[in-house]
Structure formats: structure tokens, C-alpha cells
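Only a single protein chain was left out; the remaining protein chains are all shown in position.
Chain nomenclature is as follows: A, B and C, assigned in order of appearance, with residue numbering initiated at 1 for each chain independently.
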Amino acid sequence: MAASIKAGIVGGAGYAGGELLRLLLLHPNVELAFVQSRSQAGKPVYAAHPDLLGETELAFCADAAIPVDVLFLCAGHGEAAKFLAENEVPTETKIIDLSQDFRWHEGTSGDTVDASGRSFVYGLPELQREQIQQAQYIANPGCFATGIQLALLPLAKQSLLTSDVHVSGITGSTGAGQSLSATSHFSWRTENVSTYKVMEHQHLREIKRSLLYLQPEGQSDIHFIPYRGPFARGIFITAYLQSGLSLEEAQALYKSYYGGHPFTIISDQNPDLKQVVNTNKCVLYLQKHGSMLVITSLIDNLLKGAAGQAVQNMNLVFGLEETTGLKLKATAF
Amino acid sequence: MAASIKAGIVGGAGYAGGELLRLLLLHPNVELAFVQSRSQAGKPVYAAHPDLLGETELAFCADAAIPVDVLFLCAGHGEAAKFLAENEVPTETKIIDLSQDFRWHEGTSGDTVDASGRSFVYGLPELQREQIQQAQYIANPGCFATGIQLALLPLAKQSLLTSDVHVSGITGSTGAGQSLSATSHFSWRTENVSTYKVMEHQHLREIKRSLLYLQPEGQSDIHFIPYRGPFARGIFITAYLQSGLSLEEAQALYKSYYGGHPFTIISDQNPDLKQVVNTNKCVLYLQKHGSMLVITSLIDNLLKGAAGQAVQNMNLVFGLEETTGLKLKATAF
Amino acid sequence: MAASIKAGIVGGAGYAGGELLRLLLLHPNVELAFVQSRSQAGKPVYAAHPDLLGETELAFCADAAIPVDVLFLCAGHGEAAKFLAENEVPTETKIIDLSQDFRWHEGTSGDTVDASGRSFVYGLPELQREQIQQAQYIANPGCFATGIQLALLPLAKQSLLTSDVHVSGITGSTGAGQSLSATSHFSWRTENVSTYKVMEHQHLREIKRSLLYLQPEGQSDIHFIPYRGPFARGIFITAYLQSGLSLEEAQALYKSYYGGHPFTIISDQNPDLKQVVNTNKCVLYLQKHGSMLVITSLIDNLLKGAAGQAVQNMNLVFGLEETTGLKLKATAF
Partner (left out) sequence: MAASIKAGIVGGAGYAGGELLRLLLLHPNVELAFVQSRSQAGKPVYAAHPDLLGETELAFCADAAIPVDVLFLCAGHGEAAKFLAENEVPTETKIIDLSQDFRWHEGTSGDTVDASGRSFVYGLPELQREQIQQAQYIANPGCFATGIQLALLPLAKQSLLTSDVHVSGITGSTGAGQSLSATSHFSWRTENVSTYKVMEHQHLREIKRSLLYLQPEGQSDIHFIPYRGPFARGIFITAYLQSGLSLEEAQALYKSYYGGHPFTIISDQNPDLKQVVNTNKCVLYLQKHGSMLVITSLIDNLLKGAAGQAVQNMNLVFGLEETTGLKLKATAF
């Protein structure tokens, strides 16, 4: 077995932090050095994540002083940049940030560089695995951003995004985190549906940057209707656009593009969301209706859309097999 | 109080039949003469609809021989035409059919005429209330068809459907009826999402016919992604298209169009599905993003999308106040 | 039509207040004079209860100065007593309080008298309808208290509660109100179960007082396991005890006891919770297993367990038919 990677988590009391904990505790190459949380400092991690009772005796610590090989930032949007501005991190420590603070985005020409000169590589392995393998600092993509990009990357690679793309997507409640709000109240959300950030979801910025990276010219617009659905985990995305490809050509293109990527799978059957829940997989499904190519894309927002992809990136950065610690039993029901 | 309308239901054991029963039992102008069901004949109606225990001692009968003023057909697609072919219905009896058998549809020039020469008026009051008031035979619209049309009618009326319309919609499980299937199994459907009949939903045929009726020329295509959601009641629809209208102009147009229609309401706030659950209402909400006009449309598929609209049509046909028996307490949670 | 009853609601922005609004807006004998809410003062009621959009133009007011015939207090536990201490209420105004502040309870010999000398009658019509009809001030029972009492009253009336009673009950999320908490978060509650206040639920105090009222001697203990369930509305209760009654005798006893009570119904079939959701009904079901008599009791916690029962009490206090405004279409699904 490879020597152990010492890992630390900043902001371990939230949803993404909890998922990361669950993954790292079972990862064969990782030794969890600390889990920091300001709100839970001093308490055992199972106080915040009761399913971890019996799995670990680790307690949350108040600050992140312990030297580690890799630091995961689950501190939330804005908080990651703040943490790095206020804390000294040794130059040899790798950093994987799950917030949007350092993701590339539309209107920039490349990776985001922070105040200390660290250059963050956008961590979508299916887009740029080689760059991730060489990276020291990773900006982990957003959940909707991951699902939508995986639906479109093969087309962009061939410069085939030449007409408007129409996207609708439904997200579970964990996508909004554990903060309490009217739309996270069970009485409201159960058996309910609503939209939010219609046409203006913030993930469009990183999506457009990635697509531009693959297809620098001739792109059309992306229109996106995000829905809140009455379930906890997962994102279900449907995208469509005019395409000259036949169904067979499209399937061949997608299978070829994702051939070497172990987590992204092309289904020949109409899929349902629970196929990917509690896994790091993305399932894609293609249909052709008239001139419209329709792409379905499913991920678990907390895994492939957050903590699972962070571990996938860690595996790549440290030269491990990409799937290490990520072969997960699906919940299925 | 007005003289009582004698009503009969054919196919009363299913979801739509049950909802109709619930409504008619509470309707001040209706006397329920019989409820027919082949599968439940002889059993009390609460055997199939246990919430009606204590509400009525009525039992299902095997055939529909009793003379009535109005006959509701809830027999299912194909079964309604079959029933009318095999049974004599007195000419003075009004018929309201909830199946798709007699709905008008794309490719025809008007109302559907059955084998006996009955001409069925398409029963969407917000489209053609006057025709319904004069009608003897009504074809009640489909649920998705109702929601999507109510989102688009004001634009068609002004011949403003001039670019492609992109629609996504999520339906609850009652939309698929009470038949048992893999996708109606609780273990499968809870916390799950899937699509079905992508771009090919059968309701598009009646929708297109209605829009053509209002706007005979220059229409563009409708693209429709229907989703199955993990909830029982309701349909949540989002439609968008390029539009030269400002938000204020669009709101004024919709408020004007629906001004005299008591069940269709324009919201100034972003709505959620449970606002309409267990009511006969349609809530519409308008947004403008760049050149896109986005219309949200919510209905309860079993009420405004089926049994409630059937009662609304009955009220119109018999000259009653349109809202009689349809002022319902929303479930809200 | 009878002359209108002018009604006011104090604390109208919460769940019980909202349900009361929905009921009173449709009640044929009620004119809603005001709805007070400190947090929502000045806003239209549909800002807090969006399903009421299009139903009323009423706005929340900041204080409850308008003279009314009946005042409903939905202010919450402790807040009702505080409101009455701080506000002058004309002596001719009837008061119906939905909090626990004035409910009778174990250890007292009768009705609760407040600081101003008002004597509150415990408002369970199936227990003491005559006293309610004569009352000026009503303390509306708790939700679990209503369901459990309705399961046991006929036995207590015959002094047949002679062995320990074992009760389990599952409540939906609306039972805990709209305040945000870890256990009301959708991500936590969906697909989840937990217990709370095991053996110590506060409603046991009023239950025991009522049972003692009917059966002053020889009672045994009540053991109660309350569960939180992953649904929004309703309470499902199972109670059992040793009983010498045969099933037929027990059924006869219950049918006789509830014969004149329109909302409490004895089912001959194994019932499910949704039979009562969005209605003011209580469905009871009896089984005998060996020497154990098992009683199932179902109510909608917000209606028969709160706002519906409050309207039922109002009807009784004002001499109206008990069911006026309470014949509600069940949601059923």
C-alpha cells in the first residue's frame, strides 16, 4: 500500500464536509489529521454527523494548524478566500477548495490566481485530467456545473455547440446546504416544486468558461431553468440543442470522449436519478427527436458534484488510481 | 337554490372518478344518481375511495342505465368512445368526457364528432367559454395540456408566438393513474426523478390545435421535456420564448386576458406548486430575462387538470356560476 | 342565511392561523374582520400564505383593536395568556384559544380560569358538547390529545380503562409549526423517523384530565411513544389495552358513543392516514387480538387537531350546525 496521505478538512460540519469525512475515513490511502469547524469545535464529529457514531473518535478542532499533505476547504463561498488570506499554508501543502472562490469563469482567460499567487486549476477531470495531475491547487467545480458540463463537453470538443442550448435541471435539498430557510423547511418542500435563479444560475459562468476552452469560437447561448425538487440528493439535468449528428454518431462521440473516464457512463436505457445517488458516477443518456439532440445527465450533487469529485481530484494530484476510495455502494432506493 | 342536476359517473373507481365524486358530493346543485364501475360494482364507493367513508352510502353500480342530466365519462382513453358506441345515451343528456378520445387535436379543423354525430367542444373555459356554455358535449382537456395552454393563450391571442417555445414540466404520480407499474412503485419513485415521452408527449397535439385556433399563422415549434417527480399531486410548468414584450407589457396582457376568468391568477411572487394543490386554480408567474419571456404555470392535475375542470365545464353548460362547488380549501402543506 | 359572525385572528401568520384563515374565508356565516400578525403586519395575507392569492385582499394588521364577535388566538403557547394579560377584550367577545395556555390538565379539578377571571371550557366536542355550547371561552385541545382522547373516550365513559394503555403515534412535520430547526430541515426529515418526548409528551396532562372526568376511579397508566414521520400533515395513533369486551361489543360501544358526532367515524376496514388529511374527521378502527383491544385513531393535526376543531367549537358556541364550513374535500393523495 502507498504511504498515507495526511489530510485536513476546514469547515467539516456542513454537508460537503460531512461527505468528505465519510469518504476519507474509508479511503485506503488517507490518514485524517484533523477536521476543523468553528461552530462545532471540541465536539466529536458524530455530534454533527451522527451516522459516523462508531466510525471514528475524531473531534472537531478550532483551527487548522496541523501540517498536512492536502487541505480540503469546505468553508463555503467567500470563506475559502478569507481562510487563505488569514492563514499561512505551507507551500508544499496541496489545496482542494470546494467553494466557488477560485473556479475559473466566463470573462477570464484562465485559472484563478489568489492573493498569495497560488494558481487554482479548475478540477473537472473529464475536462483536463492532465492539468489536474500536475496541479498543486484545485478549484472543485459546482454541482450543476459538473452535470451540465459533462452533458456538453464532447460536443464542445468537436466545436458542435452551434445553436442555443436549452437546459432544465432539478436539484435535491442538499444542494442548498444545511442552513435553515423557508424553502428548506420540510413542511414546505415535501411534495412541492419551485424554480430559482431562472436563467441566472451562478454556475453558468464556470460552464461557459469551460466550453469556451474547448470550443473557442461560434458558441451560442445556454438557457437554464433550475428547479427545486422534493428529494434530498441528486441532480437531474436535461439539455437539448439542434444537432446534425445522428443518434449513433452522437453515442459514438460520447463513448469515445468518456472512454477513459471511469465515472462517466453512457446509458442505452432511459435512466432515473437513483442510479447515481450515493455514488461518484455521472450517467448520460442520449436521444434524438427530429433535429434535436437531447442529453440527460445525472449526478449525486454531494459526491460527483462536490466531495466525491474532490477525492477524485486528490487521487489524481497524488498519482493514485482515479477510483481509489470511490467505489461506493449505490443506495438504489 | 336552483333545481338539482342529476349526475352520473362512468368509471368512478379511478383517480379522476374519485376526485369527481368528492367534488359532486359537496356541490350544492348536484344530486349524484349513480357511480358506475365494472371492477367495483356492488361495493360501497368508500371501498375504492376510503376517505369517502362517512360521506356517502352510495355503492358502485355495474351499468349506467339511470337517466341523468349530465354524464361524466372517466373511463379512460379509448374506453369513452367504446362506451358511447355500446350504450344508448338520451339526446337530452349532456356528456363531459375526461379522456382524450374526443379532444380536438393538431391536424383537424375543429371539434371532434363521434360515430353518433355528437360534436364535442374542447372544454377549456379560458379558451372558449361561450362555446362551452352552448355545448351539449364536452371533451375535457388533458392535464399538461391545460397547464401549458394557460401559459401561452394570451400570447397566441395576440399572435405573439413567433419563436420556438421551450417547455419543461414536472408531474406528480397521480398523473399516471392508479395502475401499478415499475415507475409508480413507491420504492422506485420516492426521492427519484426521470423523464418520459421527451419531445413526444401526446398532449402537444391538443395544445397545438388550440394555439392554431387563436393564432392561425406564423407559429413556431413547441419543445417539451416532461419529468416524473417524487410527489403525488400537481403539475409545475415552465415555458419560455423570445419576446419583444417588456415584463410590464406581458403582465398587463396576461392580467387582461384572464381578468374575467376566476381560476387563473397572475402572481407577482415566485410561486410554488403547493399553492394550487387541492384547488381548481392555475397560478401563472411571468419573468423577463434578456429577450426571454419565462412563464411559470401551476395546476393540480386532478382538479384544474381533470375533475375540477369537468365540474367547471358542467357549471358553464348548466348556466351556474362558474365557481360553484369549486371554492376549495387548499391543502397548503 | 344567518347573520354574519365577525371574527378576528391573533397570530395569523403561522400554520394554525393559516388553516383558520382558509376555513373562515370559506365559512358561510363568518366575516373576517382582521388577521393580526406582529411579524407580517402590513403585508397581504398571501405573502405568508401564498395559496390565498386570489382568495382575499386582506392584509395582516399589527394589533387586534377591532371589535369582533369571536377572537381566535393562534399566538402560540405562553403568548395567548400574555396577549390576554396585555389587551382589553370586551366581555361580550367569545374567545377560542388554540394554545395550551388554558387547557385543563391533570392535577386540576376543572376548567382553567385566567387572570381576568375568564373560565375556559376544554373544547373537545365529543367529550362535552353541551358545556361548549354554553361557553364564552374555549381552550382548544392539542392535536395528539384530540386523537388519543377520541380513541379512549367511549371506554372511559363506561369505566373500562382498567389496565395500562399503550400508545404509539406518528406526527407529520406541521405538528411542530413553521419555526426552523434541525428536525424540520427537509434534508434531515425526508425518508427519516425519530422519536421525541418519549413517555413525557405534554399532551398527556390534558388527556389524563379528560379521562378522569369520565372515569373518576380505577384508571391505569398511559404510556406514549411519539414519533416524527416524513410527511407534512396528519397524526396516526395506535392504542391498546387489556379488555374484556369482544370486538362486536367494542364496535357497538364506539358506534353508540359517537353516533351523534358527525366528525368521528368508525371504520370497518384497516384505514390509512390520508383518509383524513385535509378534513376535520377522526377515523377510528378497532381490532381485538387475544385479550388486547387495539384502537387506531387518525386525524389531520391542523384541522381536527387545531383549526378545524376551533371552527367546530365556534359553530357550537354560536348555535350553528356543527359541520358548517367544515365539509371539506379530502386531499386523498
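Observations on the structure shown:
What we mean here is this: contacts are C-beta pairs under 8 Å (C-beta built on N, C-alpha and C of every residue); 3 or more make two chains touch, one makes a residue touch a chain.
Predicted model only: the values in this text are computed from it and were never measured.
Only one of C:Phe72, C:Phe144, C:Phe231 or C:Tyr258 touches the absent chain when the whole complex is considered: C:Phe231. Of the listed positions A:Val10, A:Ile265, A:Leu286 or A:Leu316, the one in contact with the omitted chain in the full complex is A:Ile265.
Contact with the chain that does not appear here is found for just one residue of B:Arg189, B:His223 or B:Lys281, B:Arg189. Note that of A:Gln40, A:Thr171 or A:Thr279, the residue touching the chain absent from this view is A:Thr279. Although one chain is not drawn, its touching partners on chain A can still be listed: residues 15, 18-19, 22-23, 26, 47, 49-54, 172-174, 190-191, 232-233, 265, 267, 269, 271-272, 274-279, 281, 283, 302, 327-333. In the full complex, chain C touches the omitted chain through residues 166, 168, 170, 172, 187-188, 190-196, 198-200, 223, 225, 227, 229-234, 236, 238, 240, 270-274, 277, 287, 289-290, 292, 294, 296, 333. The chain not displayed touches chain B at residues 15, 172-174, 178, 180-182, 184-191, 230-232.
To be clear about the criterion, only the chains that are shown with their structure count from here on.
Per-chain Cα centroids separate chain A from chain B by 40 Å.
Taking each chain's centre as the mean of its C-alpha atoms, chain A lies 47 Å from chain C.
Centroid to centroid, with C-alpha atoms defining each point, chain B and chain C lie 35 Å apart. Each of residues 172, 187-188, 190-191, 230-232 in chain A touches at least two other chains.
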